[in-house]
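Only a part of the assembly is drawn; its chains keep their places, and the rest are absent.
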Amino acid sequence: MTLNIGVIGTGAIGREHIRRITCNLSGGRITAVTDVNQEAAKAVVENFGLEAAVFPDDKTLLAEGNVDAVLVTSWGPAHEQSVLAAIEAGKYVFCEKPLATTAEGCRRIVDAEIKHGKRLVQVGFMRRYDSGYMQLKRAIDERFIGEPLMIRCAHRNPEVGEGYTTDMAITDTLIHEIDVLHWLVNDDYKSVQVTYPKKSRNASSHLRDPQVVTLETHGGILITAEIFVNCRYGYDIQCEVIGEEGIVKLPEPSSITFRKEAVQGTSVLMDWKDRFIDAYDREIQDFINAVGSGKEPQGPTSWDGYIAAVTADACVKAQESGGREEIELGEKPALYEERTLSQA
Amino acid sequence: MTLNIGVIGTGAIGREHIRRITCNLSGGRITAVTDVNQEAAKAVVENFGLEAAVFPDDKTLLAEGNVDAVLVTSWGPAHEQSVLAAIEAGKYVFCEKPLATTAEGCRRIVDAEIKHGKRLVQVGFMRRYDSGYMQLKRAIDERFIGEPLMIRCAHRNPEVGEGYTTDMAITDTLIHEIDVLHWLVNDDYKSVQVTYPKKSRNASSHLRDPQVVTLETHGGILITAEIFVNCRYGYDIQCEVIGEEGIVKLPEPSSITFRKEAVQGTSVLMDWKDRFIDAYDREIQDFINAVGSGKEPQGPTSWDGYIAAVTADACVKAQESGGREEIELGEKPALYEERTLSQA
Amino acid sequence: MTLNIGVIGTGAIGREHIRRITCNLSGGRITAVTDVNQEAAKAVVENFGLEAAVFPDDKTLLAEGNVDAVLVTSWGPAHEQSVLAAIEAGKYVFCEKPLATTAEGCRRIVDAEIKHGKRLVQVGFMRRYDSGYMQLKRAIDERFIGEPLMIRCAHRNPEVGEGYTTDMAITDTLIHEIDVLHWLVNDDYKSVQVTYPKKSRNASSHLRDPQVVTLETHGGILITAEIFVNCRYGYDIQCEVIGEEGIVKLPEPSSITFRKEAVQGTSVLMDWKDRFIDAYDREIQDFINAVGSGKEPQGPTSWDGYIAAVTADACVKAQESGGREEIELGEKPALYEERTLSQA
């Protein structure tokens, strides 16, 4: 009944997921790990007191490990190969975003999965498991605000390092909005345009910051997404959906209010790691529950990973061109059609 | 058509009212002033460029001044004599709180007014003219929350001087709640009890601060009023009415919200003078409008001034006794029955 | 000392301004009125009990009336002629928006005023007198949020009539944002683009609703303004300024909060007339105070009226072209340079 899980990549988030599976969640146990840095892999086994075998690489782990499923938490460029190997081996995969670093890579995974004939892969877009986004989704689905017409959102970080480049505003930052917004309104992106407001003097010389990304869906919904990674005041995720009959807005993270020194207010988080803690727990638990009972994973699919990659590519192109860029997904394969749990 | 107004007492609030009548409001002009400090009175005429005569005292002003109405804005202990003289002279009076410093003094004014046969006096309890309290009153009157059952309120100042004594928490601070709350729920006070929480180290050695005053009305409504005059963080007036079907709460003063330095919030006022500015304007304009067209003043009456004095006396007694003290008003004279404008 | 005021146009807002000058404000009186509908003009004099002469037209009023200043509150197309006539007569003018219905008309007024050599005209853009916008302005001027980089705003009405056309979203609705935003950040508009989200089914067949207008300033500030005139839920004005060090946001109108029937909330206004009541009072009082003491009006100038007209033209062009349109103002005449009161 307990799901045996292998972990490929025991870096920061790999360790976080190991910790939650071991200490917080139910129904799974870590039985195998690997990392190009073998010392890191061994240290993890020791530190968490895991009864897990350490393997030299992903292929060996998949071939010899006692695993029902794997988590791919290595660096982005290594994801594609591990995911393809897992599909090949017929194992369930939870792959941290990005599914692959190119749209073609994602497409190869989609094709492998189609060939396999069953969804095996869940991508680590955890926002879909955030209680705020889930409430938004429910309100929209129940047509509480009628048809959604516009979305206004913002993704703000207090600051980023020198290494953060203009395109990372898309591939590292906006990528979560890219996934969650089309899911929220059940629509597909059609085109994108990027505009640059006045640059903050707190941004490094090579970085355009803030940026405003305007996405349009096939259904006509207009999305205005601000990315501002040197906003100074906090890590702040805003999302407001404007519909025909009303508006719904993502809640702020729950926090005590205070009155002190002529201010009435609440704290704003400074660290992104604190923002979606519960969502990480829920996504992994949901993955374990589904695949542990032999069902397809219920979270973001390979196709969603592919959508994110194609859309991110168009956004980066729009960053450079200044004009409107089309987003072409091709037809959605039948494997990824919405279906109820019983069909899965 | 313009109301000629005399001002008795040209101190801080006297000057404020002169300024608003002269620069902000409509339908009135200052034609006479007096103050025991004659230099102060003269300075006011000069500074505001008033066409107003300076009189040696209230009696002379009433006898010789070209006035339809007077504002009594002298020190509290001087109010009674000036108000009685004005009634004697058949002039309308706007008297700053307190109407008189004793319940007996208030009662003498009530009796003089009854003898005169018409309401001439309005007391300066301006909260009834605050848009927030007016909205609360409307909601309660329209039975939006059903029957009101409880009121929770707080009156907080950042700090007070050494001269502020324990009883002033009632006579100077709570006095505004005393007036506004019975008006809000259209009920009369029955008894009061005072409790002292742990004392703040920011209060001076002789002062009990904070205090909690518990008032009960004849209708059974329980009012818990916190007074905290060294709360440090701001001047803050809270009022929440809990009814059978719901709750209504006084709005915070309108203020921009900010996000900065890990805080999301708004400013809290530090100076009480900023809190009810609009209400002061409205109370004086309403007084001018009513008496300028020959109607009785529509604001707090002498009877309300008397209620405040009797209630404050009971509160001070309760501060000292620690027990429950009764509040005995006697029967409400017919002159002060609620009536529609047309009857006035 | 009292300012004698003539009113040209005694329709809805004309009567409102007459009422506030007569009943609410200080220092002015209505001495002359005119309207193409002479009965309307006479009725106003009677209803408000004014001591005012009724004139057959603006020219006669200006020539024969006992007026120091005029309010132009006729229909938009009639404004230019009356304002020019007033400047010609050397009278101060408070002109409701629009100053003139064309940029050329506004420019003619600017030129006439320059020729006259002194600012005589104030345009009725009242938002600059709203306490919320004033707080925003102060915060920005004091650099509380560092340099402003972006503005997000929304102008929403519950519904509009059949006669409301797509361009009126600019000329009747956005026009107030157009005025207040460049004043807020002390910058000039450079270009504009209009995008149409999915249309609400509550909008009439010929109307594009909602719309998103993206304005860029010469300083690089990016403004995203949503116009949604069939939003159903209320009259709602949003404005948020995102700066290098933080964010400031316009307060919601002050309103009691309630808890009832599983909801915690506040009321949203449904009628635009309730939103800026205090601002109307303040703008007219400020006009009276300034010109009553012989100073130039301190509010929005003819040049601001011209900016609004030029910008609105570009916005309408952008509505039609779908592309980015430039906003060309020409050089600001010296008469309209910022200056301190003492220089005025």
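The letters A, B and C name the chains in turn, as written, and every chain counts its residues from 1.
FYI, a contact is a pair of C-beta atoms (placed from the backbone, for glycine too) under 8 Å apart; a residue touches a chain by one contact, two chains touch by 3 or more.
This is a predicted model, so every value here is computed, not measured.
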item: Homomeric assembly size (copies in this file), of which only 3 appear in place; value: 4
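Basically, only the chains that are shown with their structure count from here on.
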item: Same-residue or different-residue interface between subunit A and subunit B, half as cut-off; value: same
item: Label of the chain whose CA centroid is most distant from the centroid of subunit A; value: B
item: Inter-copy rotation, subunit A to subunit C, in degrees (Cα atoms; steps of 5); value: 180
item: Rounded Å distance between subunit B and subunit C, as computed from the means of their C-alpha atoms; value: 37
item: Centre-of-Cα separation between subunit C and subunit A, whole angstrom; value: 46
item: Overlap residues in subunit B, where contacts from two or more other chains coincide; value: 252, 259-261, 266
item: Residues on subunit C engaged by subunit A in the complex (per definition of touch); value: 146-150, 152, 195-202, 210, 212, 214, 219-222, 224, 226, 228, 231-233, 242, 244-247
item: Contact set on subunit A toward subunit B in their complex; value: 232-234, 236, 252, 259-270
item: Contact set on subunit C toward subunit B in their complex; value: 1, 21-27, 49, 131-132, 135-136, 139, 144-145, 245-261, 266, 278, 285, 289
